[in-house]
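Okay, structure first, notes after.
For this depiction, one protein chain was excluded, whereas all remaining protein chains were kept in their positions.
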Amino acid sequence: MSTEIKILKQVLSKYSKPMTLTYPSAVAPERRYSQIPEGLRGIPERDKDKCIGCRACYFVCSGRATSIYDKDAKRTVEIFLFRCTFCAHCQEACPEEAIKMTNKFEIAVPNREDPAARVLTELDLLKCKNCGTPYATRKLADRTYERLMEKIDPIVKETVSSDYKKLDGYCPDCRRAYGVDLDTHTKKYVWLEGV
Amino acid sequence: MVDLIYTVVSLIVIVPLALFLGVIYSYLLRKLSARFQWRVGPMFRMYGDLKPLLGTTRLLQPLYDILKLYGKETVVPDVSRRRLFVYSPYLSLIFAVAAIFFIPFPGMPLLSGVPYSLIIASYLLIASILFTILGPVASGSPWAAIGARREVELFLVSELGFVLSVFAVAIARQSLVIWDISSGGQSVYFALLTVTAGALMLVAMLGKLHIKPFDMPEAEAEIVAGPYTEYSGKLLGTYYLTKVFLLYGLVALFISLFLPPIATDVLWLPLYIVAAVVLVFLLTAVQVLNPRYRIRNAINWYLKVAIPLGVLNFVIALAIWLVV
Partner (left out) sequence: MKFGSTPDIAEYVRKEIYPDGLEYVLLRENRVVVKVNPGDLAKVAELFVKKFEARLIHATAVDLELKGFEVLHIYDFSKLKDRLVVVVKALVDKDSPEFPSIANITWQATWAEREMKELLGVKPSGMPDPRHQFLPHEWPNPVESGSIPEGYKFDGSSTTKEMYLPLRMPIEEAYQTLIPIGPYHPGVIEGQIVYVKVEGEQVVAADIKTGFHHRGIMRLIEQRGYNKGAFIAERVCGICSAAHGLAYITCTENLYEAEVPDRALYIRTLLVELNRMHSHLLWVGVVADVIGWKTGFMLTWGLRERVMDIIEAITGNRVNYGIWRMGGVSRDVPQELAEKAKRTVDDLKEECAKLLMLVADHPVVKSRLIGVGPLTKAQAYDGGAVGPVARASNWKIDVRADNPPHAIYDPKVISWEVITDDHCDTFGRTLVRVKELLVSCGIVSQCLEYLAKTTGEVRIKPKTVPLGAEAVGLNEAPRGELAYYIRASDKDSSLPHTIRIRTPSYRNNAIIPLMLVGSNLADVPVVMGSTDQCLACTDRLEIINERDGSRKSLTWDQLVNLSRRVSRW
């Protein structure tokens, strides 16, 4: 009996304040709600100006939520939020730091096809000067060139740089097809020592 | 003649009034136990933006839950004995409402002046609970069989306590008519009897109303829903309605037997409501603070508590009868 009285006293000491917190409502936002912590793992957002379309996020996505498809001359990078695990692998893998994890968490939609359940980024693709097929974005090509120039062996740097400028604007198939004609074929590196 | 018309009118009026009061007591049970558990419970004051959708209060929430059940699909199992299964909830409800006709309300004596009304009211309550046992047994589910078996055992011991306390009061007042008991005077001897017999009656009420620690017939963690497992839709709604009427009936019976003369005159109405609320508060406190007993332990506990108190009550009642 005494245990029950003790429990009753302990419970009654807090009875006037229920622990229920109300959801922040658009109509009455002043109602009590716990602070949403800043570090809450919410949905990722991609900055369209920084994304280069390199597909690194597609390869590291844990839940296979990111998909990339090319249509006409546009590359769409899509994150399907129903499969996202908010693990931040894409944020770590992105070379341009274009993805940031926000703390938004309201992603419920009534229909799977609703575009609100997707994070879409559209990028323009370059078209090949020769055959017209789209192959890569402008920024991807520029970034690849910069990265290449940082890490390349200084012996071949000049040649590679000029070759690259000649081939700029051609898709990979055309580069292979016209390699001999434009004198960018790699057979010319055979005589270099140390390569 | 006027009396007859008044009685008939009051019999018609008491049914919705008992329903309304029973729903209010049910609401209080839920609200108070929610507050004890740091929850909010059904709302007494609505938030501003929900008012156009839900109204200003949820005071009648238990009634809305019952009405919701009436709108759902009723499924009758193939293996059940169909007539007994379907008629039991309605019979249970009819007997519970009939029992209420014999319990007075402030300003309406109803049928409580009929000779032997105490015995009639007790038997009608027993009959109501009997159909809470027979229907589930007819349903053919093993969970319902176990639940009904527990209900029978619990009912036997709680009825023992009920009978011992009620008839002690009857002996002391030398009457078996509820109206005479509830309009009798007070004295120090009656007050003593009220305390002991009232305590025993409260304990018996815990068993009849399935208040923890005595709700093992309906234990949902162990036997799904106990007796009500195969019931759904209208039939389950009727059973819940019976429970509401039973709550009102037992609270009213307690007040009219043990707190005379509150249940007699219409001027006592505010005190009647206060007494009812205090009683419901006590029942909630016991419900919130205890887990559920096993049936064996419940029987042991009841026998340990009910028999000594009952004997004590009889002794006091006999003493009063002889002295006064």
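Read from first to last, the chains carry the letters A and B; within each, the first residue is number 1.
By definition in this document, contacts are C-beta pairs under 8 Å (C-beta built on N, C-alpha and C of every residue); 3 or more make two chains touch, one makes a residue touch a chain.
Since this is a predicted model, take the numbers as computed values, not measurements.
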Residue, one of B:Tyr6, B:Trp38, B:Tyr116 or B:Phe281, that touches the chain absent here: B:Trp38
Touch with the omitted chain, as defined above, among A:Pro37, A:Pro110 or A:Pro154: A:Pro37
Contact with the hidden chain (one of B:Gly22, B:Pro104, B:Gly198 or B:Pro213): B:Pro213
Which residue of B:Leu164, B:Ile295 or B:Ala317 touches the chain not shown here: B:Ile295
Selected from A:Cys87, A:Val109 or A:Ala141 as touching the chain missing from the view: A:Cys87
Absent chain, residues of chain B that touch it: 33, 36-39, 142, 146, 212-213, 215-216, 219-225, 288-297
Chain A, residues in touch with the chain not shown (by the definition above): 1, 3-4, 6-7, 10-11, 19, 34, 37, 39-41, 60, 62-63, 85-89, 92
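Operating definition for what follows: only the chains that are shown with their structure count from here on.
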Gap in Å, rounded to a whole number, between the CA centres of chain B and chain A: 64
Chain B residues within the chain A interface of the complex: 34-40, 47-49, 285, 288-290
Of all residues in chain A, those that touch chain B in their complex: 4, 7-8, 11-12, 14-20, 22, 25, 27-28, 31
